[in-house]
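Note that this complex is displayed minus one protein chain, with the remaining chains in position.
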Amino acid sequence: MTARRLNENANGVYIISATPFSDDGALDLASTDRLVDFYLEKGVSGVTILGMMGEAPKLSAEESEQFVHRVMRRLDGRLPVIVGVSNAGTDNLRRLAAVSMDAGAAGVMIAPFAGLNTEEKLFRYYEQVGAALGPDVPICYQDYPQSTGVHISVDTLLRMIAVMPQMVMLKHEDCPGLGKLTRLVDAMRSGAARRISILVGNGGLYLPQELARGADGAMTGFAYPEMLVEVVARHAAGDTVGAEDLFDVYLPLIRYEQQPGYGLAVRKEVLRRRGVIASAKTRDPGPALSAPDREELTSLIARLDRRLAEAA
Amino acid sequence: MTARRLNENANGVYIISATPFSDDGALDLASTDRLVDFYLEKGVSGVTILGMMGEAPKLSAEESEQFVHRVMRRLDGRLPVIVGVSNAGTDNLRRLAAVSMDAGAAGVMIAPFAGLNTEEKLFRYYEQVGAALGPDVPICYQDYPQSTGVHISVDTLLRMIAVMPQMVMLKHEDCPGLGKLTRLVDAMRSGAARRISILVGNGGLYLPQELARGADGAMTGFAYPEMLVEVVARHAAGDTVGAEDLFDVYLPLIRYEQQPGYGLAVRKEVLRRRGVIASAKTRDPGPALSAPDREELTSLIARLDRRLAEAA
Amino acid sequence: MTARRLNENANGVYIISATPFSDDGALDLASTDRLVDFYLEKGVSGVTILGMMGEAPKLSAEESEQFVHRVMRRLDGRLPVIVGVSNAGTDNLRRLAAVSMDAGAAGVMIAPFAGLNTEEKLFRYYEQVGAALGPDVPICYQDYPQSTGVHISVDTLLRMIAVMPQMVMLKHEDCPGLGKLTRLVDAMRSGAARRISILVGNGGLYLPQELARGADGAMTGFAYPEMLVEVVARHAAGDTVGAEDLFDVYLPLIRYEQQPGYGLAVRKEVLRRRGVIASAKTRDPGPALSAPDREELTSLIARLDRRLAEAA
Partner (left out) sequence: MTARRLNENANGVYIISATPFSDDGALDLASTDRLVDFYLEKGVSGVTILGMMGEAPKLSAEESEQFVHRVMRRLDGRLPVIVGVSNAGTDNLRRLAAVSMDAGAAGVMIAPFAGLNTEEKLFRYYEQVGAALGPDVPICYQDYPQSTGVHISVDTLLRMIAVMPQMVMLKHEDCPGLGKLTRLVDAMRSGAARRISILVGNGGLYLPQELARGADGAMTGFAYPEMLVEVVARHAAGDTVGAEDLFDVYLPLIRYEQQPGYGLAVRKEVLRRRGVIASAKTRDPGPALSAPDREELTSLIARLDRRLAEAA
């Protein structure tokens, strides 16, 4: 098992991995293996596990560790793995980070929590956590205020980047966030700030625009990772029109999967229909699809298939 | 001037009207006339003014009244008008409602405010406001928790509908909201609840799905109202595939315009580029487009035009 | 009428004025006069009108202006007046500020609004508003995140103070806020920051502690202003024990009046019982006391009277 450390040059698609459960809610390790194979086969550049969409807070600590090890073993060093370690307590956070780094993870992702209601507190929290983890643990900042309730100014982000060498990546999913992205990229390109890797989330909803503005890739869990991979690849090859054309074909489903607090049920159902995971179960309390939801999804997938066929 | 009262059979597209300002922030009444003509020409079924996207809280009471009168005069009874009257104070709310109804409005739209933190308080507030307005003022409930912070259960909505005959319309823009919509429609179709009109918002982002689930139309302000009108018309004519095909062509822009707290600047800029309003100015404090934003929008519009040409 | 401008040396008690209504909800100008006389008689150093507890958002613009003029006329220059001008729109804010300053107000108070979700946006907003008002309008920043939802770091506050000479006062009511207050006072006393006046709010709930930490006085609307005045006076005279002794006698009522979203009804009822205003009416939608509430209040006041008698 190699231990490649995440660094500021990361790019491509870091897929946000689902956490598969069987219908009774137990961790489904066989599906986990298939899911890892699926992501590898689709050509992603990295895997992020135990993020919000990985239902991390619903796992026990043992299950989290078990999942980390299972994914690491299946990947066998073929891809870098980032582990979401956000936790209400720094001790718990550090414990999962240590287990993960020992198992060969490339770095950790940390989102702020709701009590960090000033940017001073936010800054100090990351300093504290960085010190608790030690300088050798690369950190990805997850900027997702729609879910965390914590907003961060460009200035504060740049200050963190300046003083914390271990902060090497931003998961950018503030919304609206295109202007923020441009300001960050400009600061880095002009040399005013140290470069870090910027991967975009939000289900990829603004991916072509974000790549055009300088994002290094995507970190999200759309159930068709091949689209994310191909869009990023086309863009990197200079085919921005082709990238956006492909993106637009998938946009009806991207938008559908991006419904907050519900999209995970869609994502897992698509992964199930694609034969990747055995059950679309999300752990309680979690969303589930109704009969009309499933019909609607069937129709959207049929439309996608038709448009892909037309495009081919 | 006719005074058609809004009722539970309303359908089609009630466009959420922008409020045009000149570059210096003054109310632009000439652009208001052009905007009304534009909406008429695009075939909308009604107009909703002074909603959130109409920047209502930034107008003075005089300006609000002036705008109401200008729109009513220009429309000259050709379309029903709904006036957003939400206000922190019931007296202010009632005053604008009275001015509006006297000027020939068809009804008023009211969103809840943040302090209504239980559904009991929410219910009582609408009862109070309904009593303050009197039974002759038709009300549209704006269910937009992403902005108001106030969520409402299906049960509470149905209870309001049961006891308030003047509640004749729902602006449905909870998100995720498709399941909620289905439950409301089912309750009405089964006779368990009185039928009211349900028009959908959220920039139209889920319009084909919402129509399929039984919505009566849309109430939103997308800068290409002709798309909304045509999608609703095709759907009503049974051409659900054609409706969704057309929708998908516009979806990249719909998604772009739907960025919270920023999309209004996009919408106004598109209306300006289409020659409808003289300036894309939003009143302070409000969003404005940067140079990269404008280029990006240019690219998205060019792509739309290309796809429309291909489809034709 | 003198036009004393608010400056950084303001101290004492700036009472947050209620806005009296008659039982039918109309502005009660006779009670307004009595209220002004009452505040004068109790020895306050200034009056702040149209704050949150002044039900400002429920007044029409005309009523606001009428109230400003009535208070100014009654005071006849005997005390400086600060006018709360917070508004969703900068034009409306500027209009009320202009009316107020023309009428002889000493300055304006501005609270941030919920959309200012980063401290960069917050900073820029105050810069914009300051520019819109012009340098001659003294500003008091209302730091009340429990109500506005907007938190501000000490650093950002100090940056505003550094670049905006017209920001001369802070209404400090963040909670917990004692540590923040100490940091601000330390920065000012050490010369690291320009001194501004700091008056404390939160119903006075932490007044003795805040005075000990360096606050210049209070800006709140407790229904017994004589307590606020005397506590501040004793503290200024070096009698910190006597100040806190007096404060503690009133604390059961202070705590009772400080219940969020309800305390205003208590405050107005006490003012009514003291013969100051004719009705305890708050405008809809607003709180009102039930029969058990009124009995409870009676008991609390009787206890206060008993303890005051014992202390005398």
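Think of it as A, B and C in the order they're written, each chain with its own count starting at 1.
Simple rule for what comes next: contacts are C-beta pairs under 8 Å (C-beta built on N, C-alpha and C of every residue); 3 or more make two chains touch, one makes a residue touch a chain.
These numbers come from a predicted model, not from an experiment.
Trainee: Which of A:Asp136, A:Asp284 or A:Glu310 touches the chain that is not shown?
Mentor: Of all options in A:Asp136, A:Asp284 or A:Glu310, contact with the hidden chain holds for A:Asp284.
Trainee: Touching the absent chain in the whole complex: find that residue among C:Asn11, C:Gln66, C:Ser147 or C:Gln209.
Mentor: Touching the chain that is not displayed is residue C:Gln209.
Trainee: Could you tell me which of C:Ala26, C:Ala98, C:Ala132 or C:Leu178 touches the chain that is not displayed?
Mentor: C:Leu178
Trainee: If you put the missing chain back, which residues of chain C would it touch?
Mentor: So the residues of chain C touching the missing chain come out as 175-176, 178-179, 182, 205-206, 209, 212-213, 244, 248, 251-252, 255-256, 259-263, 290, 292-293, 296, 303.
Trainee: Name, in rising order, the residues on chain B that touch the hidden chain in the full complex.
Mentor: Counting over the whole complex, chain B touches the hidden chain at residues 117-121, 145, 151-156.
Trainee: If the hidden chain were put back, which residues of chain A would touch it?
Mentor: 25, 55, 57-62, 87-92, 95, 114-115, 125, 128, 132, 261, 283-285
Going forward, only the chains that are shown with their structure count from here on.
Trainee: Find the chain most remote from chain C, comparing centres computed as mean CA coordinates.
Mentor: Max centre-to-centre separation from chain C belongs to A.
Trainee: Kindly work out which chain lies most centrally, taking the average of its C-alpha atoms as its position.
Mentor: Here the chain at the core of the arrangement is B.
Trainee: Go ahead and note the Å separation of the Cα centroids belonging to chain B and chain C.
Mentor: 38
Trainee: Per the centroid of Cα atoms for each chain, what is the distance between chain A and chain B, given in Å?
Mentor: Roughly 34 Å, centre to centre.
Trainee: State, to the nearest whole Å, the distance from the C-alpha centre of chain A to the C-alpha centre of chain C.
Mentor: Those two chain centres are 46 Å apart.
Trainee: Would you give the residues of chain C that are in contact with at least 2 other chains, written as numbers and ranges?
Mentor: none
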